[in-house]
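One protein chain omitted, others in place.
Let's turn to subunit A:
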């Protein structure tokens, strides 16, 4: 029974319960103590790309894999579709050890794993429709079957009117839509996305991510998102794996990771999204010593509280002072507020101490940055 038999009729998607331990049935991809070493070649030394990777990707989920460039993300995703073989350990996809397959068996298994790429990788010699048809030709479908399937896919990704256009005549977003249609052609159960939006502008990125979310919801395809952009993970993924130096440094639900990042790499990625740096205009006016009739500048972190948006108002009311809002950025991630606020507190040392105490009591870590006039 194939859950993708119809594109239009949405089949119920199994989502594993959050708390219970994942069983074999709930797991789409499982890494078991996987290491990947690229042997030395000519003047290049050997490279340990991945070390001791152990994790499971739930069936039907959207899982983000985030890391800096060179962290091992690409190796990780290429182990899932058998383009690379692990040096140690196993990679099990849909109950099958993909790392043990070779030749014809591997090629058959690869048809149930779609992949989309940063630079789209479309054939310039083929039209949109013929690009989508390529994996079907390779799988040996008949012309008639291919025509029907390609028409469905063009419709699904919303570029039905571009069927006879060559890639050189299309925009980046349109090309990636063809890439997605092509990846879904053979009705895969897993879709791997290798930086699929990194070459697109923010608006197109959002549209492509929406399309991926739809595909996940309607077809139940498990999506693995490789990216170096936290905003992509935030918009789409439920689960996130942070890798650095070839190792998993943090993993969990997106909301948890965003609200309580522990590893420095995760924190760095997070500050990219919430922007906890002090604005230049403010930083240039900051001085270390109190100024008469000036304000103390305090930065407070909003992490996982659901009251981040009203904290300034409550602080002002509680202490009866005019709290100045100097800069603020609050985002909602997984239903929780995440961000940082920079505020100015007037009224001398006593008021500042009171304010800091109030804030820390209410779980807003605060630090004094200095003073402004």
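In this section, contacts are C-beta pairs under 8 Å (C-beta built on N, C-alpha and C of every residue); 3 or more make two chains touch, one makes a residue touch a chain; residues count from 1.
Just so we're on the same page, contacts and distances are computed from a predicted model.
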UniProt name of the unshown chain, from "Spondin domain-containing protein", "NADH-quinone oxidoreductase subunit I", "D-methionine transport system permease protein" or "Dihydroorotase"?
"D-methionine transport system permease protein"
Touching the absent chain when the full complex is considered, from A:68, A:90, A:111 or A:329:
A:111
By the document's definition of touch, the residue of A:69, A:125, A:203 or A:281 touching the omitted chain is A:125
Selected from A:169, A:272, A:322 or A:367 as touching the chain missing from the view:
A:169
Need a quick check: the contact residues on subunit A for the chain that isn't drawn.
41, 81, 83, 104, 106-111, 113-115, 117, 119, 121, 123-126, 134-135, 137-139, 166-169, 182-183, 185-186
